[in-house]
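Note that this complex is displayed minus one protein chain, with the remaining chains in position.
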Amino acid sequence: MVEPKSSFCRICEPACPLKVHFDAAGRPVELAPDFDNPAQGVACHKGLSYLEIHDDPDRLNWPMKRINPRTEERGEFVRIGWEQAFEEIGARLRAIREEHGAKSVATYAGNPGAFNSTWTMFAPYLKEALDTQFRFTSNTQDTSNKMATFAEVYGSPSAFKIPDIDNTEFLLCIGTNPKVSRWTLMSAENNWDIVKDISRRGGKVRFVNPRITESSSVETGPTLLIKPGTDAYFLAAMLHEVEALNGFDVEIVAKYGRNVEAMRAFVRPYSPEVVAGVTGLTAEEIRTVAREFVDAKSGIIYMATGVNQSRQGMIAAWLVEMLQFVTGNLGRRGGTYKPNGLLTVCPPVTGIDRIETSIGTFEVLQPGMSVPLPANIMTPLIANGDIKALFVISGNPLLTVAGETDARRAYRNLDLLVSIDIFRGATGELADYVLPALDFLERQDINLVGSGMQQRPHVKYSEAMVSPAYERREEWWILSRILQAAGLNSPLADDPDLDWGSEAIERVLANKDLSIDKLRSLPSGTALLEPLPYDTVFEKCLQHPDKKIDCFPARFVSAGLFDRFEQIFAELSAEPEHVLKLISLRTPYMNNSWFSNAPKFRKGRERDNPLHMNRADVQRLGLVEGDAVTMATDFGSLETHIFVDDSLREGVVAMSHGYGQARTFALRVAQQNGGSNCNDIMPNGPGSIEPLSNMAWLSAVPVSVMRST
Amino acid sequence: MTYVIAAPCVADYSCVEICPVAAISPGPEDPEFERVEQLFIHPDVCIDCGACLDVCPVSAIFQEGSLPAKWQHYAAINRQYFEVIAL
Partner (left out) sequence: MTIPALRIAIVGSGPAGLYAAGHLLDNRDHSVEVDFFERLPTPWGLVRTGVAPDHDDKKKITDRLFDFTLRDPRVQFFGNVTVGKDVQVVELTQWYHAVIFAHGAGDHNAIGIPGEDLEGVWGARDFVQFYNAHPDQADLRFDLSHPRAIIVGNGNVALDIARILTADIAVLEKTDIAQPALDALRASKIREVVIMGRRDLEFAAFNNPELEEFGHLDGVDISASGAIEPPVSESDPVLAWRARRRYEIMERLTSRPRLTSNRQIVFQFLATPVGLRGAGRVEGLDYVRNRVMRTGSTITYERSSTVETLDAGLVLSACGYRGAALKGLPFEEAAGIVPNKGGRVIDADADLPGTYVTGWIKRGCRGIIGSNRRCAHETVSSLIADQEAGLLQPATMTGKQVRALLTTRNKRIVQFCNWRSIDRSERQAGQALGRPRVKLAQTDALLEAAFAPQRQASAIKPGEVGW
């Protein structure tokens, strides 16, 4: 009898506790919720189904080398040893650096790395050792607008604060579906009662979304069906209204605010009446929400990915911060605050790197690439030859970055493409080498990424639940060995087999006088952290030299964000009726492109990725449910079929992302159930990027839909 | 709070297969499967993850608080099934 062990999920941010059960041979056979975890939290079906990934017969087990030309869609791969892999990759990397310079090498790190604490800690050093400026991440597909905004408003890109859901009287969720996505930049366990409780205790929950999501119900609150991509105007009108209702906390604003007048002046023209047409909401609806927010003793506006991806994530994020701040909800019980965590410091902006490329100059915000280069420029940079070698670490940019078709063509130009992953995914299929990484059951970890953003602040440690099978290794070990083989100075030299991981974990735990041994001795490996006073937020987050909150940042002006705001407003006002906008549908059965090969999640209708459309639009376009359609943007077109979905606002269509796997030959389940990749037709290239944040435009994109013959 | 299976259920057990905590019964291996008129969700085992909701091909699953008026009593029926099979 092997005792069950405590671990935690590393699919998304809350790091929900898991109880791992083993068979007699020590193999994990069941993942169950760990109800005993002192920090609470119940894992959801994704984490509890992770054995589908761990035990997937299509997992990558050995270093593999492509033996046919990369121009062929289907790779022919042969197993090689680690030594051969390092030798060959090292030699090619060295040659590329010699011929094209160190700057011709790029890295792309996907989202899973964020849930891998040792990778998170080592990655900056490893990438630094590569000595290249081309370091891409998935951040510019999901949330870099927030970091960019925090940098300007608070002086620190990591001035993260979370909503005090447990105590608030008013919650406005905008562009987000937390019931399905489990929140972001805010770690709350899978416990939807925390939202229902707001209504139960007499508070109000409101959703603003182009779709009535799973989150919105009679038990939580209703949805104002907003037109996609107009959230910033709704928020501007909210702020306008808050002022009209004398909702400003004059004392707080005077104490911490800077450039307050300019902010007031900016929103003054955007009354509810003015934005009504563009947002598709009535002035009265906007006014009601504003009044509810002002009248509530405490209130929160939680904005997430749907808005981030809709072209004006920075203005929206700034307005959310302003609304929280001027109403006195920043640092208030029931408002937004800075919880305790392993790392509670918010390092100030240290600089902006300007990176010259063949297609222009791009900015990266430091420290820590808090706003990285836009992933949307990878394809043109590869096509132009700026980038000659690409290392993809637990990422799938071919499918998740806009413009798959162009990327497929461009990637052929690479002299070297290496994928480090637990699968040979769509990107890996095109690679010269695919190198097997560890899944979360195979490595030790702490819950680093959500730390400082948790409803119930805690630190937990999980040992590896099972020794890595075959020749799977940690991503950082692999990259470190490649660096060495290329003659570069790996920060993890000389012996990568030293226990660097434990050392790094110990170092960060020491911040809270914790250690791996200490955590091991605690129930569920979990230490609860003392709560911090609500107003700690001012001390921790205000990192401008004058310790003020910049209400009208100069760089917003110089980057043209405000002009753009007005310009897009004019554009939307002039938009003809019935322009369809595509939004991203978050389903419980996909997590970016994770789970695309999990049989449990690809059954029945989840085999495919239809276009969800409201019945009224279906009729107006002369379509019926099930019709095969071509959906086009200015950037391309795809084939799918109509699925009638009345949860959508009229004029809004939705698809899930993570599909488009028909050419992912090593993932047999995903490949048989390919579906269409909507990212393929998303705006791409340099024009597709929000200034300052480098955010891609992946939602509220105008599309046309035509029946295919 | 939990999810509830209501009248339209046709015993397509996709929900049973995706439920991560075996809260839905009877599954196809269960001898009861042949006899029941529908499937049921154990309210005390359900972890409210919502995975069952959309795999149901006939939209028979609801959040308890969102049950249509005519099917309100299915919350009790779901619970009763587990009380009965425990006998």
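Chains here go by letter, A and B, matching the order in which they are written, and residues are numbered from 1 within each.
FYI, a contact is a pair of C-beta atoms (placed from the backbone, for glycine too) under 8 Å apart; a residue touches a chain by one contact, two chains touch by 3 or more.
Keep in mind the model is a prediction, meaning the values are calculated, not measured.
Although it is left out of the displayed model, the omitted chain contacts the following shown chains in the full complex: A, B.
Panel shows chain B; residues 7-13, 28, 32-38, 56-60, 70, 77, 80-81, 84-85, 87 of it touch the chain omitted from the view. Contact between chain A and the unshown chain involves residues 57-58, 571, 575-576, 578-580, 599, 602-605, 607-608, 619, 621-628, 632-634, 637, 641, 643-644, 668-669, 672, 683, 687-688, 702-707, 709.
To be clear about the criterion, only the chains that are shown with their structure count from here on.
The touching residues of chain A, when paired with chain B in their complex, are 31-33, 42-45, 48-49, 179-180, 190-193, 196, 214, 217-219, 587-589, 600-601, 603-606. Residue ranges of chain B in contact with chain A, taken from their complex: 1, 14, 17-21, 47-51, 53-55, 57, 63, 65-66.
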